[in-house]
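Only a single protein chain was left out; the remaining protein chains are all shown in position.
Presenting subunit A:
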Amino acid sequence: MAHTASEILEGLAEIVAEETGLPTDAVVAEKSFTDDLDIDSLSMMTIVTHAEDKFGVRIPDDEVKNLATVGDAVKYIEGAQA
């Protein structure tokens, strides 16, 4: 069953919080993974791996570089569920 955008944001925030130690409410759509959340490339790939697992989608490596913000990732995952 497809997840709604807000469910994806909530799930993604849990993954990011687990990986970084940030509170889940710091992980909001407009935040940049690198500039605001200080997530390096290895951590980003870890988050992608967990997100693929959680939402049953595939996020190709070529797409990851386009996911600048949390909102970008939510949007991509939402579209990829179909």
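Observations
Everything that follows uses one rule, which is that contacts are C-beta pairs under 8 Å (C-beta built on N, C-alpha and C of every residue); 3 or more make two chains touch, one makes a residue touch a chain; residues count from 1.
Following the convention adopted for this analysis, contacts and distances are computed from a predicted model.
Going by its UniProt record, the hidden chain of the complex is named "3-oxoacyl-[acyl-carrier-protein] synthase 2" among "Tripartite tricarboxylate transporter TctB", "Phosphate transport system permease protein PstA", "3-oxoacyl-[acyl-carrier-protein] synthase 2" or "4Fe-4S ferredoxin".
Even with one chain removed from view, subunit A keeps its contact list with that chain: residues 18-21, 42-43, 45-46, 49, 52-53.
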